[in-house]
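Pasting in a structure now, in structure tokens, and then I'll have a few things to ask.
Every protein chain of the complex appears in place save one, which is left out.
And then subunit A:
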């Protein structure tokens, strides 16, 4: 399935939910936040949030800053 993740097109196979996408990139259990098609999703929502072709997904995390 074609997804737009962090601004770049990616072919990601075998994913049905946001939780699958997170796991696909080896990020399960890590502190991150997901936005899908403009909506912020809390971690509890990942399992039930279905992905669809061309979905715009942002995977963000905290980095050092002042």
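Observations
Rule of thumb we're sticking to: a contact is a pair of C-beta atoms (placed from the backbone, for glycine too) under 8 Å apart; a residue touches a chain by one contact, two chains touch by 3 or more; residues count from 1.
In this text, contacts and distances are computed from a predicted model.
The complex appears with one chain absent; UniProt names that chain "Thiazole synthase" among the candidates "Thiazole synthase", "Carbohydrate ABC transporter permease", "Glycine cleavage system H protein" or "Extracellular solute-binding protein".
The chain that is not drawn here is touched, among residues A:1, A:15, A:41 or A:55, by A:41. Contact residues of subunit A toward the unshown chain are 5-7, 10, 25-27, 30-35, 40-43, 58-66.
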